[in-house]
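There's a structure below that I have some questions on.
Omission of a single protein chain aside, the complex is shown with its protein chains in their original locations.
In this document, chain identifiers A and B correspond to the written order of the chains, with residue numbering beginning at 1 in each.
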Amino acid sequence: MVKTYKLSTDRNGLIDITPQVEAALAESGLSDGILLVSIPHSTASLTVMSPWDPLGLEDVHDEINRIVPTRIDFKHQYDTPQDASAHVKAAIVGHSRSFFFEGGKLGLGHSQKIYFWEFDGPRSRQFQIQFVGQ
Amino acid sequence: MVKTYKLSTDRNGLIDITPQVEAALAESGLSDGILLVSIPHSTASLTVMSPWDPLGLEDVHDEINRIVPTRIDFKHQYDTPQDASAHVKAAIVGHSRSFFFEGGKLGLGHSQKIYFWEFDGPRSRQFQIQFVGQ
Partner (left out) sequence: MVKTYKLSTDRNGLIDITPQVEAALAESGLSDGILLVSIPHSTASLTVMSPWDPLGLEDVHDEINRIVPTRIDFKHQYDTPQDASAHVKAAIVGHSRSFFFEGGKLGLGHSQKIYFWEFDGPRSRQFQIQFVGQ
């Protein structure tokens, strides 16, 4: 019962996919369990972050770029320096995040949204949602 | 069957919540499956770390502060610099961790405990545990 969603990332950074995850949960008809949001890519990640200050979203992306800067001295040379740097970011941050749901409601706090984190865009991307529970 | 626990973080750093997770598993009556520990906050995380050297726990927290230093040049200005930095740390480390259990026993190694990782305390916090299995 995996649900697949497509998105086009128009930039690098954080893109809110919470509405799709909530819609998928509603469509599943399940009320209590765990769901996994996963991406089939190795140069992007998923994360959870507060939506309240859009500048905070920029900080998060600025910081990962400061921590793993795009530069020309990566050993990986098959693609762009941005691609080489993106692989590192994705390996650290991770390709999936898990969430609980209860009473049909997704288990997020009031300052949490789920974000697709693009490190090597713009690109056509997708994410998948799997459910276990009842 | 989500169980919610409250804690008051008296400081920033790693706070052992393994006893609560083990108690929740025992109360669930389940023997075999996966459990998710999740927090509804965007300035804290969950992680797994060795408890044996308390100074190692300090190292882990010192290092995340060195990697994402608290400073005044974040774009996010609605709250303190510590808050801005905490959002970055939380987005990288993550808001949840998953564990297996088998025979009613939590799947941790002998040098693993589960920690609530406070980045912007002291604060009233909580964490939630969800189970799937039998």
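Methods note: a contact is a pair of C-beta atoms (placed from the backbone, for glycine too) under 8 Å apart; a residue touches a chain by one contact, two chains touch by 3 or more.
None of the values given here were measured: they were computed from a predicted structure.
**Q** Any idea which of B:24, B:44, B:64 or B:129 touches the chain not displayed?
**A** Among B:24, B:44, B:64 or B:129, only B:64 touches the chain that is not shown.
**Q** Name, in rising order, the residues on chain B that touch the hidden chain in the full complex.
**A** 32-34, 47-50, 52-53, 55-56, 58-60, 62-64, 67, 92-94, 97-102, 107-112, 117, 132-133
**Q** In terms of residues, what is the contact footprint of the unshown chain on chain A?
**A** 1-2, 34, 36, 38-43, 67-68, 74-78, 84, 87-88, 90-92, 94-96, 98, 128, 130, 132
As a convention for this text, only the chains that are shown with their structure count from here on.
**Q** Can you check how far apart chain A and chain B are, centre to centre, with Cα atoms defining each centre and the answer in Å?
**A** So the centre of chain A lies 20 Å away from the centre of chain B.
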